[in-house]
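Here the structure is laid out as structure tokens; the discussion comes afterwards.
Excluded from the complex is one protein chain; the other protein chains are retained at their positions.
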Amino acid sequence: MELFFQQTINGIMLGSTYVLVALGVTMIYGIMRLPSFAHGHFYMLGAYITFFLITLYNFSYWPALILSMVVLFFIGGLVERIVFRPLREQSQISNFIAAIGILLFIEHMVTVIWGPHSHRIPNPYPEHIYLFGASVSQQRLIVILAAVVLIALLQLFIKKTVIGFTMEATAQDREGAALVGINVNRVSSLTFSIACALAAAAASLVAPIFVIVPGMGSLLVMKAMVIFILGGLGSIPGAIIGGYILGLIEALGGGYISSEYKDVFAFGALILILAIKPTGIFGKGAA
Amino acid sequence: MLKLEQVSTRIGGYRAVNSVCLEVRQGEFVSLIGGNGAGKTTLMRTIAGALKPFQGSIQFMGAAIEKLPPDRIVRAGLCLCPEGRRLFPQLSVYKNLILGAYTRRNDRLGVQRTLSQVYEIFPVLKVRKEQPAGTFSGGEQQMLAIARALMSEPKLLMLDEPSMGLAPLMVEKVSEIITLINVEMGTTILLAEQNAHMALNITQRGYVIENGKVVLEGSSAELSDNEQVRKAYIGA
Amino acid sequence: MHEYLRKKWFYFLLLLLALVFPLFGPSRLIFTMLILSGIWSIATLGLNLILGYTGQASLAHGAFFGIGAYAVGIMTTRLGLSFWIALPLASFLCAAIGFLIGLPTLRTKGAYFAISTLAFGIIVFIIAGNWSDLTGGHMGLPAIPRPNPIPLPLAGEISFTSPAARYYLVLFFLLLTLWVMHRVVFSLQGYSFMAIRNNENLAEAVGINTFRNKLLSFMVANFFAGLAGGLYAMQLGALSPFITHHVLTFNLIIYLILGGVATLAGPIIGAITVPFIVDALFAIGPYRMVIFGVLLIVSIIYFPRGLMGGLTSLWNRTADYYRHRKDGVRHAAES
Amino acid sequence: MLLKVEALSKHFGGLKAVDGVDFHVNQGEIVAIIGPNGSGKSTLFNLISGTLRPTTGKVLFQGDEITAHKPYRVAALGIKRTFQTTTLFDQLRVVDNLAIGRRVNTKTGFWDALFRTARWRRERDETVGKVLELSGIIGLGDKFFDFVTTLSQEAQKRLAIGIALASEPGLLLLDEPTAGINMEETAEIIELIRKVREAGTTICLIEHKMRMVMGLADRIIVLNYGRKIAEGTPQEISGNQVVIEAYLGGKSIA
Partner (left out) sequence: PPAEQEEEEEVAPAGEVVIGYSGPLSGPAAEYGQDGLNGIIMAVEDINAAGGIVINGQVYNLRVAYYDDMADPTVTMTNVDRLLDRDGAIAIFNMVYTCTLPMLEINREAGREFLIMAYTSVPLVEYQHANELAVWLPPPFLGYVETKARKAMEQGWRRCAIVVDSGAYGQAWSRTFAQYWQAMGGTITYDGKGSYYADTDFSTQITAAMATNPEFMLIGGPSKGTMLVAEQARELGFEGGFVFLDQAKIDWVAAALGENAMEILDNTIAVVAVEHSIYPTIPEFTQRYNERFVEQGKATIVTWEAAIQYTSTYILAKAMEAAGSVDDIFAIRAAINGVLPVYGTEFPYEFHGITDAGRLHAVGSIAMIQDGAYQPPITIYWWPQNQAEFDELSAWAKETYGEVIPVWVQYPPPR
């Protein structure tokens, strides 16, 4: 039982990062119909920025995290503006190629500038505590809680604010949105920005317990893709639940069955679920 | 109020709108009549800013708008109820309407007032206000589209084929409503229609457009009597 | 350009060029790269069928390539089969696995299909790395023998130790692939595929069993992925799980899109041009992948339909220009 | 009796879009379905053609049950349809669209294509011949090799009908074939529909243009709120008080 509890916490912690990254992928897809395969690399960039704020400019942890979100917010908007806006009318596969281009650019730029080796942010909360016999480090608890807070804020933003409304509307009919007076280009930029800021938050949250390397987002983005499909294209509640489910599948499958194949469980679950429900758990229409 | 001079727009390589001059004055109700592919939709989308003309000028209330993005034009008080409706299919009817009033989002009371007016005109929208717009039938969606356009309380309302795909009863009703909007609310209206019979019945003035060019203009009565128009668009 | 491409003699010229190419004594590097490009071309042509013509973005193509490669590797090393038997077996195996995987995944559409095939691809990668008894795991599968020499009636035999022989072998299979694709695409069967890409609902409504046709297209595509993989195993002589990685799929998609999707020449153009560009970028050192990323973005923005599309529209524009000029001359003459 | 629909219903959540509808279509008839917006006409077509699965009820074609068959199987049996919004293979040419429409009559598969069998040759020639002929019938003979995006709205509508006709179906379901086109062109489409019927195809159509419906249909079925409220000849319907109240309205017949 203790073991199960420990594995569950491990799974929720994994799920928390997954959700934050998958939410970004989901929002971008929802608004712009583009599969953002570069999202893991924005995540990585977020971690690097936090790292340099802390080590080079002596920021403390939380201000660095927030500033990193802000920087990624602007980078995201910029990328949307100069790469994806010209590709507006093009097919998804063109956008996919552009995303690969961005991913290569970011990863290798970082490698060239800051080296291929890993970096580490000093852990601000290194202690660990015991919860019902399970040992959890404080930073991990913070990751879990911060994810919940960010998710709640995002939901409030989308469902309760007018700007949030416009994001949903733009997702469903771009020209229609433009004709009621919504600046759809701004909405796209904003979406990209928010998605990138979320990724930066996720990366900065886990950076102190993990390490920062140029390739840290590569596998993560694949999982985010799985989650966003699992939840049903563009469905935000789907992404949230899908993220936690995937984290738990990995932790429990990896813990109880086979750790080498734990990703097989995660990716296999997707194929299985889609075989039963071809539009994902929360999906309504077809793609 | 609205003034077009030598406006031309390309779609692909094709000049769908060709040197169009057109004027709508405050309070008027003007129709734009033309067959399929005549360029009505293209012209309206050009005015609304969804397409950019490569030539000519468009003035609205004295200001040039041909280079403005659609949202700025709506803000200026010019709203297009587009062909194909362009609703937000997964949002509820209510949210669709609220978004229609996006440019007036700081005027809550005003929006509520317009909303109740709209509900009065289209009672079905009130009954089914929580239903996602996409599950409405074609006709219901058309009504919602008109309603949504009204929500922005435009000074000039452009309607692109509001009668398309509507049942006869509904067509009648819609034309009554449009007239009402023009007369009672004082909204200037530009109406694009293939259904010339209906359009000329309710409007004061009209333009006939063919192959992207204005070929005839005049009062509705004149146009109705015009032999050419009768043959081509009224069919009797 | 476009008009020439349509005419058959241009193709024959190209073929002749490809045939006599080794006589010019190209460097080994050029040889190796061309052999690899030929292999990528075969795989990309397969991808073109499912993604380009049928409109289903399979992200498992690299995985099937890997399965084909491992199948040939395992059959020739562990089972001692001849390469000539292993290669078709591996291709058919890929088609068969494609069938099994297609059954669940092809029920989904669009992005759902793309990501579920991606998931399958990642699973293949993990299995290739961890099922050590079968695949050699991450240690890889070494010492895959070269194909047995083919005896020739008079001239002795063709042995595949020389790069020229392998070049011709790959060229042969590339032509075979091209032939199959040409026949399938320009046929009523090809219409069924294109109908699905264009509008799946309408295709279903006119009586096309879309699921069956997608499955067929997927199997044929994977057959050629497997064939290419088998040739790769022969060329490299050793395998590592890396060849089942989704990076390979991404590369193939890049070749396809930058070459020109839904054309027959596009995949080959892409599979030759892109690797040679990457090679040229070695000259600029560590920034090469940075530049490559920028190149990808720029070219997709400015040539959204790839090199083939770019050439076609260039041709069309010049043709238009001349037509207008001719018209102008005629008008002038008439008035 | 070519088509028979028995107690067909389709519910979306609480909404009864089609509610216990019975009707039939005889060989060679033109049957029109009219009704206010949202009365379930398109849904009815979707149920017959297999695009949607009915909640309850049965669909019989030539006496065989085809309820909830997949659309492609329904089409293969000879029921073809058009959609309310003009739906075409829009990256292809007119000829390709029509040939695809005929695909259900041809059996050329992968191996035929690969080895250019006798069947491949025969079916190709046959398809080309038929499609050429058909393009003349639908009035697109001179647009044979044009890409569909270059066609006018009305030509596109004719092409959509052409795609459905290409396989020489026994029953043709037309969903608002003249929505959004002018009088002159409507007349052309009516002409086309007449020609098709004369060639032996039974037709069932949804339309709002009363003048057209009254002139064209042998029988009219009226739906309201998913239920059938009347059925009869055009004369009967235009005098039916219930229909006038629910649908036609007072003055005009547009």
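Order of writing sets the labels: A, B, C and D. Residues in every chain begin at 1.
The rule is simple: contacts are C-beta pairs under 8 Å (C-beta built on N, C-alpha and C of every residue); 3 or more make two chains touch, one makes a residue touch a chain.
Just so you know, these numbers come straight off a predicted model, no measurement behind them.
Seen in the complete assembly, the chain not on display touches A, C. Counting the whole complex, the residues of chain A in touch with the unshown chain are 3, 6-7, 10-11, 13-14, 107-108, 111, 114-118, 120, 122, 126, 128, 135, 137, 206, 209-211, 213-216, 218-219, 250-251, 254-256, 258-260, 262. On the side of chain C, touch with the chain left out of the figure occurs at residues 27-29, 31-33, 36, 129-130, 132, 137-140, 142-143, 161, 232, 236-240, 242-243, 247, 279, 282, 286, 288-289.
Keep in mind that, in the parts below, only the chains that are shown with their structure count from here on.
Counting contacting C-beta pairs between every two chains, the top pair is A-C. A separation of 50 Å divides the Cα centre of chain B from that of chain C. Centres computed as Cα averages put chain A at a distance of 32 Å from chain C. Residue numbers of chain D whose C-beta contacts span two or more other chains: none are found.
Taken as a graph of touching chains, this assembly forms a single closed ring in which every chain touches exactly two others. Residues of chain B touching chain A in their complex: 48-50, 69-71, 74-75, 79-80, 82, 85-91, 95, 98-100, 102-103, 105, 148, 152.
Across the interface of their complex, chain B is touched by residues 12, 15, 34-39, 42, 84, 149, 152-154, 176, 179-187, 208, 210, 246-254 of chain D. Chain C makes touch with chain A in their complex at residues 51, 57, 103-105, 107-116, 118-120, 122-123, 126-127, 130, 246, 250, 253-254, 257-258, 261, 286-290, 292-297, 300-301, 304.
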